[in-house]
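A protein chain is absent from this complex, but the other protein chains hold their places.
So, subunit A:
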Amino acid sequence: LGHGSGGRLSAELLGHVLLPALGAPPDAVAEDAAVVTVAGAELVLTTDAFVVDPLVFPGGDIGRLAVHGTVNDLAMMGAAPVALALAYIIEEGFPIADLRRHTASAGAAAAEAGVRIATGDTKVVGRGAADGLYVTTTGLGRRLPGARMSAGAARPGDAVLLSGPIGRHGMAILGARESLGFEAEIASDTRSLHRLAAAMVARGGAALHAMRDPTRGGLAAALNEIAAASAVGIMIDEEAVPVPALVAAACDLLGLDPLHVANEGCLVAMVAADAADATLATMRATPEGRDAVRLGTVVADHPGRVVMHTLMGGRRVVDVLVGEQLPRIC
């Protein structure tokens, strides 16, 4: 099973195995979180499992990541986080001190985000049945008034906005795990994005069509998901893609494409053209969106496909990765 890297195989696992097994219609749009209406109130529910290796990395640890990832999934659906539930699967022999530390860090991240960790669960499994610590986080949020975004709602003409530089989380993790020499220099961008998202909803409202946090599979996967779910094409400019110099250098050394590298602290949004400038200004006024940029445009051409104007002057298809990276060059 090579389905873990957030690429085409992950999408296939979801589309061909998981959704059908749950009786979902085959064309169901896979969102980051689900909207559930309870007694007239629009609630948003999400759950995520975190299996990051290593547990501690520059810029964060599994506790912070678990909170941020879940808060962000709620935020991408336009929800203010209300409460989180935390479940641990712990390998026998895992140091108590480390457990305390990751939990404290989850608590701190929740406090920063203004969300309560309301409940939790722990299970200990035998040595080798798990690798250290796995965390599953469930999040409940209340959908903000006027939030209507969905991965399937991008429209031709929309501006593609990105809240900040890409590639830091994935490279920080890889560097820390494999000691590749740049681990001291690149820190993860992990953080909560719900305040940024709320500001955008307040400013954009109905003009805010789609929003995603480009986590596993990177910006390429997030854009491809939106293009597919909305049956639109997306054109971006390579020149506009913000890649920190250290990330670019590390990617070059490792033969990775920054567009495929995971992020935990930025979002991409499809916004109606006439609201784009105002939304961008709103984003830049927040700490999380200070470096926001306009990446490109949603188009009617090549539905389902993301294409990039390259620095060399051509147009390149931006595809999602197929499992582990298999070169297509002959």
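Keep this in mind: a contact is a pair of C-beta atoms (placed from the backbone, for glycine too) under 8 Å apart; a residue touches a chain by one contact, two chains touch by 3 or more; residues count from 1.
Operating definition for what follows: contacts and distances are computed from a predicted model.
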UniProt lists the protein of the undisplayed chain, choosing from "Carbamoyltransferase", "Carbon-monoxide dehydrogenase medium subunit", "ABC-2 type transport system permease protein" or "Cytochrome c", as "Carbamoyltransferase"
Contact with the hidden chain, among A:18, A:253 or A:300, goes to A:253
Using the touch definition up top, pick the residue from A:174, A:193, A:220 or A:295 that touches the left-out chain. A:174
Kindly note down the residues of subunit A that lie in touch with the hidden chain. 8, 174, 178-181, 252-256, 302, 305, 307, 312-317, 319, 321-330
